[in-house]
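One structure follows; several queries about it will come next.
The complex is shown incomplete by one protein chain, all other protein chains being positioned as in the whole.
For chain A:
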Amino acid sequence: MQFNSFSEVLAMGGYGAYVWSSVAIVFAVLLMLIVHSCTAKNRTLRLLRIEQERAEKISQAKVANAQALFDKR
């Protein structure tokens, strides 16, 4: 270890603000990227499910409509 105490680690020889802010930015951006990428699959599946259910409802309504027309005659 290059440092003798925790406060020395924080100070980074006087450059603490620069070193630790760049570390924070790097891991914050990586974390955002990881979270956004991990949740992408669920977002896509939810979107496709909504689309599929709508398509199903529309086709069911069409069948019902045709049946009603047929019954009227």
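Things to note:
The definition used in the following text is that contacts are C-beta pairs under 8 Å (C-beta built on N, C-alpha and C of every residue); 3 or more make two chains touch, one makes a residue touch a chain; residues count from 1.
Convention: contacts and distances are computed from a predicted model.
Name of the non-displayed chain as stated in its UniProt record, restricted to "Urease accessory protein", "Succinate dehydrogenase hydrophobic membrane anchor subunit", "Heme exporter protein C" or "Glycosyltransferase": "Heme exporter protein C". Residues of chain A in contact with the chain left out of this view: 1-3, 9, 12-15, 18-19, 21-23, 25-26, 29-30, 33-34, 37-38, 40-42, 44-45, 48-49, 51-52.
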